[in-house]
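Shown here: the complex without one of its protein chains, the others still in place.
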Amino acid sequence: MFAALIILPLIGAFVTWLIPYDRLRPKVLSLFAFAHLAITIHMLTFTPPESAGGWFHLDALGKIVLLSTSILFLTCAIYSIGYLFYRRERSNRVICIGLLVCLSAASLVTITHHLGLMWVALETTTISMAPLIYFNRNARSIEATWKYLLICSVGVALALIGLYFLAYATIVAKVEPSLLLDDLIRDAGKLSSGWVHAAFVFLLVGFGTKMGLAPLHTWKPDAYGEAPGLVGALLSGGLVNLAFLALLRVYQLALATKEIAFFQNALIVMGLFSMVIAAIFMARQADFKRMLAYSSVEHVGIMAVALGLGGKAVFGALFHILANGLTKGVLFLSSGNIHRSYNSKSTDHVRGALRRLPWSGGLFLAGFIAITGSPPFAPFISEFTIISSAFIQGRMLIGAIFLISLTIIFIGMALTVLPMVMGEVPADSETTSYRDSIGTVGPPLVLLLMVFVLGIWIPAPLMALLSDAAALLEVHP
Amino acid sequence: MITLADQLLVLVLLINFISLGTSRLIFSIRSVAVQGVILGILPGLIHPFSWHLVAITIVIIAVKGFVIPQLLGRAVRSAEIKREVEPFLGFVPTLLLGAVFTALSFGFAGRLPMLPEHQNYMFVPASIATLMTGFLILTTRRKAISQVIGYLVLENGIFIFGLLLAEAMPIMVEAGALLDLLVGIFVMGIVINQISREFSSLDTSLLTSLKEE
Amino acid sequence: MYSALQGVLDPAIVALVASLVIGCAGIPGLFLRKPGPGQILAAVANILAAMAGIPASLQLLFNKTTTTYLLQWNLPFGPCELVIDPLSAFFLLPVFLVSAAGSLFAVGYWPAAEHRDTERGLTFFYGLLASSMAILLMARNGVFFIMVWEIMALSAYFLLVTEHEREEVRRAGIVYLIATHTGTAALFVYFSLLAAQTGSFMLPASGSLSALSPLASLIALAAFIGFGAKAGIMPLHVWLPSAHANAPSHVSAVMSGVMLKMGLYGIFRTLTFFYDPPLLWGGVLTVAGILSALLGIAFAVAQRDLKRLLACSSIENIGIITTGLGVALLGVSSHNNVLMYLGMAGALLHILNHSFFKPLLFLGSGAIIHAAGTREMNLMGGLGKGMPRTALLFLVGSVAICGIPPSNGFVSEFLLYLGFFSQLKANSLVYLVCLAPVLALVGGLAVIAFSKLYSSVFLGTPRSPGAAHPHEAGVAMLAPMAFFALLCLLVGVAPQLALRLVSPAVASFYPQSASSLLSSEYGDILGRLSLLGVLLLTTAVVVTLFWRWRLGKGTVSSASTWGCGYQRGTSRIQYGATSFSELAVSVFNGIMRQRIVRPTLTGLFPPVERCSDVPTETLLERIFAPFFALAGILFGFLHRLQHGLMHIYMLYIFATLFILMLWAH
Partner (left out) sequence: MMNSTITNCTIHILLALVMPPLLLGIIGKTKAKFAGRVGAPFLQPYHDIIRLLQKGSVFSTTTSWVFRAGPIVALATTAVAALLVPFGAHHSPISFNGDMILYAYLFALGRFFTMAAALDTGSSFEGMGSAREATFSCLAEPTLFFALITLSRLSGSYSLSGMLVNINLSVWIHTSAALLLLVGGMFIVLLAENCRIPFDDPNTHLELTMIHEVMVLDHSGPALGIIQYAAALKLFVLGAFFVHLALPYSTGNPLLDWGLFIISMLELAVVIGVVESVMARLRLIRIPQLLVAATILAAFSTLLVIR
């Protein structure tokens, strides 16, 4: 079962590599994505027992991330059929292979309990995404790729040394040396605080870089801005969650080793800082894809703060994994359509999208409303849970900063998004071949529907899953 | 045997300073290559002989010592750049900072508990010092190629620490090391050459069109 | 219908179903291919729902029953209760009334045939807005409340930007959206703090909290900001004028007639939680209220845009209501039942009245805009001849909103006056009586504003070719207006009935205050009022008859207006809207700001020049806009942190690592 989840996409990658026709590849891609989702759902319903001596173990946390990733990936794959049709000018072999490899690695991250293996998988996702960012093959995209790759690699390298510290801590503590999460949690008490502290710092910075917490987020706007819409969707809706899952693992460990206070405070500080940075940079943003990148910075910040707050906020964080992922999908895919249609990402040129692209424009608008935490959409549930638990815990200052930056972000985003979608299309704007079609509008529409439904009604099984996951992250006295 | 390893580590530290101090790119590439070779030898010195070990050693020496330097060298030659002119921070200050960081890392290592058998060897301080050096290069040099060098030094630092764990969890260490190498090759081999094709130069100060106005 | 309902159905169910029906009214239209039927269907559904809902809520109001339903949702915010108590029932009345009238008006005002691309969305969101407001009144779970609240705010936004091709409309929309979202942020705090206080997201029961508890004042503050922003209490009113001016008229009617009241409802509801509100709260509300009233009407006097004037007068009326509420609260804190009763009754009655005459006026403005093709009053004039019915109905509205007898507006203000005066005998809070002259001043200004409005629109001669050939509004547009006009007169002539309508709501608020003694006493006084109203009408009739008799005796001829010897008078030299209010503005200069654009005339024969004065949004233009500009500049400066220099990015990472290391050890 576990193997299928990993191998299947790899087979897919191999197949797409063999296929010579550009038109066929995206369909094959979606086929494999669909199979992957099927397996995922099967695994969610009938949880397989942990195998390979605890190396593979699909727990509630993994399930959530796996589910959101798989759904998002399928939608992006289907979207790619319509989207790549407009990018006929260049071969899509690389992008299809990269996507599938990334999918395989992503699944590996979610199902393994061995930190080392998880690290390897994470690194693989980083690398496999690089050529996708370079899809446009121009100076800007190579620069974006370069920054993405170097910064993320440095980050992941730091994470690696963090893991080494952890491992060494086990050796020093004379317990059976291992990087299996369960063993570590078991022996957590014995580990020497010096090494553990150092490990946490390096892991936080490392995974934080991959996740894009400020001030480690510097690669994000460039990468998201230059990558095609669907890659952006996967980066901000998928990879971010994987990195967050890695942080969750560390958090679990931190819970076990009574070092939790420091870790939580660090998370809160970095999270709030990310939100403030996002607020500052979203105002007066002239490039709507970069704006979405900062929105992603904001939301990793939200998740970090929630994790740091603990208690009921953790539930919010976990639900936000899903909510943020899906909503970001809507935003990036629809923004991709708008980009295609106007052939520009500049908010000065894009005007009256609702007139030119009623569907994509409407989706973009709805996505904006959803991502800024307005009901009746899913992000509201998570964000309100977090805010309220901040205030209920009596941590007014945190709540205040959180809320103020949310408001500023809303204003900044509104001032960027509303002029884009409303009004008349400027007479001098470039006309392109792009038209809204079911292929390019359907997938984000489906995502939006999910976001909406989750905003008013959480299915019981999902609810159970979320509360199980939250239980894993509670402080054990 | 292991004392020899210690002396080699001193050599590694020296090479750090060289790569910090020199402005000639080719030279610093070579020095990093040497560092790589030394690191390749180290496991052989501290672990009992095994074919597995031999294989690892060979791979590491091959990649760190020859493949990557070759790639970098070609990139440098194709872009026709000889030296790192006007670094973000001058060479002397960087050297001083390097010294400070090395000292700091010794202090830091001192405060951490060790296994008795590692107690009086300088694996930990050396690795952290190398790590810091890598960071120092990354933050003070403008040229893409020097940043790659910085990244390699960083990796070497991590690798040194990995030696401590090699017998505890060999697969882990090797996986990590090899994957880092992969990244290295990936970054150098493809991106660098793409860059030099796009910009006919490896100056990252050219790679600054993506920013907020 | 009434008694039949009692037997057959539970009124609460009826009200609930009715509000849901309104919400779904616009949906069929989205899928129908032909544009017309959807709108008609929506209107019919709305009206039927209102015809079911209003008796139901009346019944709930009079039976003083409280019905509770549990909505099954599995969101992690505790149980979701829907409760209809007399207070909710009272607020339900305007919701049903105005939304139904507006939807009928829309058929004539925004015909689907002419607005193919906007009508569907308009109808849909209109229904959504109305029903969300109705549901809001029943929501008792804080989170559910916020969700409905935000749906209401957003659908109002989408209605507002119906004509988003116009730059002005977009600006209004953005300002509104930012304002309402900020308010919602305050509500987040509010409900979180409530939850921190009570331990659950359920709204606390009436009188269950003490105002002395540490969080109480924070809660009250958050409520004041959050709900006050929606109600348009100064200084949180900045979004209101432009929003109401730029929405389609029947939407403005709902926004002003009902949506503002939702903010007030929130404040009312919040105050019910506390059994011992301190004097301070009442004081704050009173001061804020009277200031809103005075400044609001002062702004109104200066306006030259028909709908902006109406919007500003909404601020005034909200201010009056808030004053009443504050007075009632002072009564609670000082255990003075008379004050409590009069303040609360006045406030609630004025809520009802405002939801009669303000929609009437906004709908009328819609008809006017159709006829004259502009909102600029200086370009209108003489419309009364082309559209006499509209003119008559609009006159009723104008008289009513000035609070002049015999109209409903006077009744509620009358109760407030009684409240102020009632303190003269008591020795506490005597200075409260000084509000009376202020309210009188407000009344006087209102007379200026609305005589200006009415006369410059309907009277005299057309000031622009656009207004020259007005056409009377159709039945679909006239019927709702006539309905509201009748209500205004009815309440004006028979105020005691209205008081009976209000009393249960007051009782639900502070039971001890609504002693039957009080309500009967003031019922009698209002009875005298109605007597005098009848007397006034009869006198008028007598005088008219007398006059007609004399008219019959003498010869009746007609000539052009006496121009005092100057016979070349054109329509341009008659007093326009701006010139009418110019004197008042110059007297009240400082409160009302007008930017006067004066030309400088040079030479013996200067070229043709224009002089115009433009009313300004003091708060928005002097404070908020510069603040935002400043923030923008600051952020722009900080944007340099993202400079694209790789090695500095590396430095960020390194620094973070270093700092965390230091912090950890």
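Residue numbering begins at 1 within each chain, and the chains themselves are lettered A, B and C in the order written.
We take it that contacts are C-beta pairs under 8 Å (C-beta built on N, C-alpha and C of every residue); 3 or more make two chains touch, one makes a residue touch a chain.
In this text, all values refer to a predicted model and were calculated from it rather than measured experimentally.
S.K.: Which of the chains on display does the removed chain touch in the whole complex?
M.R.: C
S.K.: Hey, which of C:Lys385, C:Arg500, C:Arg622 or C:Arg640 is the one touching the hidden chain?
M.R.: C:Lys385
S.K.: Decide which residue listed in C:Gln72, C:Thr555 or C:Thr600 touches the omitted chain of the complex.
M.R.: Counting the whole complex, the residue in contact with the absent chain is C:Thr555.
S.K.: Of the residues listed, C:Leu30, C:Leu70, C:Ala113 or C:Cys434, which one is in contact with the missing chain?
M.R.: Counting the whole complex, the residue in contact with the absent chain is C:Cys434.
S.K.: Among C:Leu30, C:Val475, C:Leu517 or C:Leu535, choose the residue that contacts the chain missing from this document, as touch is defined above.
M.R.: Selected residue, touching the omitted chain: C:Leu535.
S.K.: Please give every residue of chain C in contact with the chain that is not shown.
M.R.: Chain C touches the chain not shown through residues 381-382, 384-385, 388, 391, 395, 399, 402-405, 410, 414, 417-418, 421-422, 424-425, 430-431, 433-434, 436-438, 440-441, 443-445, 447-448, 450-452, 454-456, 458-461, 524-525, 528-529, 531-532, 535-536, 539-540, 543-544, 547, 550-551, 553-564, 569, 571, 573-575, 579-584, 587.
We take it that only the chains that are shown with their structure count from here on.
S.K.: Just the number, please: Cα centre separation of chain B and chain C in whole Å.
M.R.: Result: the chain centres lie 70 Å from each other.
S.K.: For chain A and chain C, let me know how many angstrom lie between their CA-based centres, rounded off.
M.R.: One centre to the other, that is 44 Å.
S.K.: Going through chain A residue by residue, note those that touch at least 2 other chains and give them in order.
M.R.: Those would be 146-147, 150, 154, 194, 198, 221-222, 281.
S.K.: When you check chain B against every other chain, which residues touch at least two of them?
M.R.: Where chain B meets two or more other chains at a single residue, that happens at 111, 138, 144, 147, 204, 207-210, 212-213.
S.K.: Which stretch or stretches of chain B touch chain C in the complex?
M.R.: Spelled out, the residues of chain B in touch with chain C are 88, 111, 135, 138-142, 144, 147, 150, 204-205, 207-213.
S.K.: Applying the document's contact rule, which stretches of chain A touch chain C when the two form their complex?
M.R.: So the residues of chain A in touch with chain C come to 146-147, 150-151, 154-155, 158, 194, 197-198, 200-202, 204-205, 208-209, 215-216, 218-219, 221-222, 262, 266, 270, 277, 280-281, 283-284, 312, 315, 354, 369, 372, 374-376, 380-381, 384-385, 387-388, 390-392, 394, 399, 403, 406-407, 410-411, 414-415, 418-419, 422-424, 456-460, 463.
S.K.: Name, in rising order, each residue of chain C that touches chain A in their complex.
M.R.: Per the stated touch rule, the residues are 73-76, 143, 146-147, 150-151, 154, 161, 164-165, 167, 170, 173-174, 177-178, 181-182, 184-185, 188-189, 191-193, 195-196, 201, 631-632, 635-636, 638-639, 641-642, 644, 646, 649-650, 652-653, 655-657, 660-661, 663-665.
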